[in-house]
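Below you will find the structure I want to go over with you.
With one protein chain held back, the other chains of the complex are shown just where they sit.
== chain A ==
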Amino acid sequence: MLPSYIAHQDRGLPTMTIVTGEASQVRQPRTTRLDLLRQTWSSRADYLYVLPAIVVMLVVIAYPIYYTVELSLFKTPPGLQLKDKSFIGLNNYTTILMSNVFWRVTLNTVIWTLASTIIAFVLGFALALALHREFFGRGMLRAIFIIPWVISAVAASYIWKWIYHSDFGIIGVVLVQLGLVDRPPNFIDSVSTVLASLIVVNIWREFPFAMIMMMAGLQTVPEQLLRAAQVDGASAWQRFWHVTFPHLRGVSTVTVLLLAVANFNSFIIPWIMTGGGPSNASHIWITHIYELAFGRQRWGVASAYSVLLFVILMTLGYFYVRALSQGDQREPGA
């Protein structure tokens, strides 16, 4: 027989589904396209209120997207002005896909994104759980843990660059003085360690965000369910796994997706600390795109990279929105 706290939950879900189903039947009577047009026309004045926002969005979002897609179909020789570009169809895309650099940068990006996202999330979640309990100094610890997130990424990058400094970084100096190593470890001037070193900085910057999100999520876990589970003899792990975690599924999904998008787009830390080096070992997509466009003036190729990045991020965005709307749908039964 199932423990009662799980049964409560299971009993809750069908109820929620029925309510949602009925509600949707009531709210969404079958409408034809003609009805929709009529409805739009009858409330046409309302659209004037949102027109300025739509125009602004078209100018600052839609046009740059369109222009980037257009530019990705042109060759833009670095020795010529941009207006002298020539149409080459999908050549930029084939050039990218056939280049060794693309695969290397993509691998770096995948490692960077996955490692940063997963570790920052797990660390943030663990700390959120730890700080959810009442204990002396909890407030101060919360404030301390948030510091990396509120520090400017630019400042943090410079600070870490000096912490990691391959000759005089504080980590290296301490390790040498403790007699653990003969020479300071080479963190960011080695192709084999640079990416991992940057990921550590990124995790340090991001785990507070995950912690805050999960702490907010933990506030929504019904206390009575946890107490019921405790009364039923559930262990701490069982209470976490069967009560707490299912309630945090929505916020976890959103947090992971937001972290993934932010990491995919992350620019400041790798650019300031290493500029993608040494020997391109810490180039991720966004820094590579920047270098292609602004350092090497390959606007066409950089645009093609950007379009590919846009497609990936839109996919992540789709799942993000879906996760959010699923959260909204679950809300009535929660």
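Following the convention adopted for this analysis, contacts are C-beta pairs under 8 Å (C-beta built on N, C-alpha and C of every residue); 3 or more make two chains touch, one makes a residue touch a chain; residues count from 1.
In the analysis below, contacts and distances are computed from a predicted model.
According to UniProt, the chain absent from the figure is "Carbohydrate ABC transporter substrate-binding protein, CUT1 family", selected among "Carbohydrate ABC transporter substrate-binding protein, CUT1 family", "Sarcosine oxidase subunit gamma", "2-oxoacid:ferredoxin oxidoreductase subunit beta" or "Aldehyde dehydrogenase". In the complete complex, the residue from A:Y47, A:F245, A:F294 or A:Y318 that touches the missing chain is A:F294. Of the candidate positions A:Q81, A:Q177 or A:Q224, contact with the hidden chain is made by A:Q81. Think of the hidden chain as still there; on chain A it touches residues 75, 77-82, 92, 95, 161, 165-168, 183-184, 186, 188-191, 273-281, 291, 294-301.
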